[in-house]
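All protein chains of the complex are present and in place, except for one that has been dropped.
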Amino acid sequence: MIFTKIKINDGYLKVSFNNPPINMYDVEFSKQLIQLMDEMEADKDLKVVVFESSNPDFFVAHVELLNVHNFPKGVGKTGLSISWPDIAKRLEQAPFVSIALIRGRARGLGSEFAQAFDMRFASKEKAIFAQVEIGIGSFPGGGGMERLHLLTGRARALEIILSGNDYDAETAASYGWVNRAISDSQLDAFVDDLAGRISGFDKSAITSIKEIMNSRARVPTNDEIMDTQVKFFASLQMPEARNRIKALFEKGLQQPGDLELNLGKKI
Amino acid sequence: MIFTKIKINDGYLKVSFNNPPINMYDVEFSKQLIQLMDEMEADKDLKVVVFESSNPDFFVAHVELLNVHNFPKGVGKTGLSISWPDIAKRLEQAPFVSIALIRGRARGLGSEFAQAFDMRFASKEKAIFAQVEIGIGSFPGGGGMERLHLLTGRARALEIILSGNDYDAETAASYGWVNRAISDSQLDAFVDDLAGRISGFDKSAITSIKEIMNSRARVPTNDEIMDTQVKFFASLQMPEARNRIKALFEKGLQQPGDLELNLGKKI
Partner (left out) sequence: MIFTKIKINDGYLKVSFNNPPINMYDVEFSKQLIQLMDEMEADKDLKVVVFESSNPDFFVAHVELLNVHNFPKGVGKTGLSISWPDIAKRLEQAPFVSIALIRGRARGLGSEFAQAFDMRFASKEKAIFAQVEIGIGSFPGGGGMERLHLLTGRARALEIILSGNDYDAETAASYGWVNRAISDSQLDAFVDDLAGRISGFDKSAITSIKEIMNSRARVPTNDEIMDTQVKFFASLQMPEARNRIKALFEKGLQQPGDLELNLGKKI
C-alpha cells in the first residue's frame, strides 16, 4: 500500500504515502490514488485531508518515465484523463479541503501534484521544488502550465519552468508557489492545528466556501489541461527529448542517489 | 457621530471613526457611512481619503449580528444593497483615492471593509486580520469571497476563510491582503506622506488612473457580490449557524473583553 489512511477524527483524514525508493508517481501510485480519491469522495463526513510523504527526502520525485504509457487509461468523471488530471480537478472541486504538507523534493509532476491541493505548507529546511521538464526537452504536462502562473504570476512561472532549477521553500513561499514556508520543527503542529480547526467547523460552510471560491477565482479549464497534456506526450517523442531522457537515465535518473537528490542543478 | 471628518487640505480628507465599545459595523455605522459616502462624492475637490479607527484595539470588529435585518434596505446607485455592498463598489469606482490605515482588529466585515479601499496599510505590531465567518457556520458575505482572492490568490484566500484564524500584519502583507505592514511608529507618517503627495497631483490624472485601472484589473461583478450576499443571509438561518452564534454570544460575543480580543483563536 502506497497510501496509508490515518483517521484523526470523523472529519479529518491524514494520508501518508510512500513509494520506495524515491516516491515516484508511477503506475501503481496512479492506480492507488484513483482508489483513494473514490474513497475520499464517498466519505460524506470528510472535511479536510492532509497529504504527507513518509520519505524524508522526497515528497513526490516526479513521474515515472519508463512506463508512462501503462498508466490507467480513459477519462474520469471530470472529463479528464484518470491517470492524473481527473484527480487534480476532483481535488479542486471536492466538497472537502485538501492540504499538502511538503518535506523533501517535489519536482515535475511532484510539484504539479502539490499544486492540485487547496493549500500547500512546506518545510523551510527540507522542501525543494522544481519544474524540471525542460531538462528532458519538454514542459509541465500535468497542470503546471495552468496552475503555477495562477499561484506565482506569469513572470515567476516562466522563470521556474524555463530554468528547471531547484527552489527552496522560502523562495517558493515568496513566489506564492506554497502558502507558507514553516520551520521544520513547527510544520506538523501548524498543519495539524489548521486541519483540526477546519474539522471542527460545519461541513456545509466548508462546501459552500469551496463552491463559491471555485466560481470566483480562476481555475484551469479542461480544454487548457488537455491541450497541454497532448503536447506534453508529443514532446516526449521528439529526438531531442529522447536523447535527453536517455542521457539522464545513464546518469542515474529514477535511482536513489546523487542525481535524483540534486536533479534541479544537474539537468 | 461615528465618523469625524478632518480636512487636511482641499484634496485630502481624513476620516476618523469610533463606534464604542468595539467598533462594530452596526445599523448606525451603516447609516452614517451612507451619509459620509454621499458627502465625499459631492466634494468635487476631493482627491484622497484616509480612513482610520480611533479605537486602538479595533479597526472594525465585525458586523453586528443581533440587528442584522434592521440595516438600511434598498439598492444604491451601483445596483447593490446600500447597507454595504453599494458603498464598497462606490469606493472602487470613486474619482478619488481611498486608503485604509489599519490598527487593531479587522475581522469579518471589518476585513471586508478594509478590502474595499484602493489601498491598505497596516500597523506591524497592532493590526490583526481574520475572516471569522466559518466560526458561525458561514462565509464572508460582504465581498470577501470576491475581493480577497484578487489580493491573495485562491490558495491563501481559502486558507484565510477556511481557518477563520487571526493573521498578523506581516503575514497579511506577505499574502497581499494589505499593501504593506509598517512599524506602528512610522505608519501615520507613511500614510500621511502618501496621501499628501496624492493631494498635490491633478485630480484629472487621479480620476483617469482609477477609471483605466478599473477597466484593466479584475474587479468583482455585481452578480457575484449579490449571489454571495444572498447565500450568506441564508446560511445564518441554518440550525448549525444559529447554534454557533448563540454559543458565541454566551461566551461574550459583541462585548468588550477576551472573546472579542482573541476571536480568531476562540471560534
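Letters A and B mark the chains in the order given here, with residues in each chain numbered from 1 onward.
The rule is short, and it goes like this: a residue touches a chain if its C-beta (ideal position, glycine included) is under 8 Å from a C-beta of that chain, and two chains touch if they have at least 3 such contacts.
What you see is a predicted model, and the numbers here were worked out from it, not measured in a lab.
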item	value
Contacting the left-out chain in the complete assembly, out of A:49, A:145 or A:205	A:145
Residue in contact with the excluded chain [from A:57, A:192, A:211 or A:224]	A:224
Candidates A:72, A:153 or A:252 - the one touching the absent chain	A:153
For chain A, the residues touching the chain missing from this view	133-135, 137-139, 145-146, 149, 153-159, 161-165, 171, 174, 220, 224, 227-228, 231, 235, 238, 240-241, 244
Touching residues (missing chain, whole complex) on chain B	97, 118-120, 150-151, 173-174, 176, 179-180, 194, 197-198, 201-202, 204-206, 208-210, 212-213, 215-219
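What we mean here is this: only the chains that are shown with their structure count from here on.
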item	value
Separation of mean Cα positions, chain B and chain A [Å, integer]	35
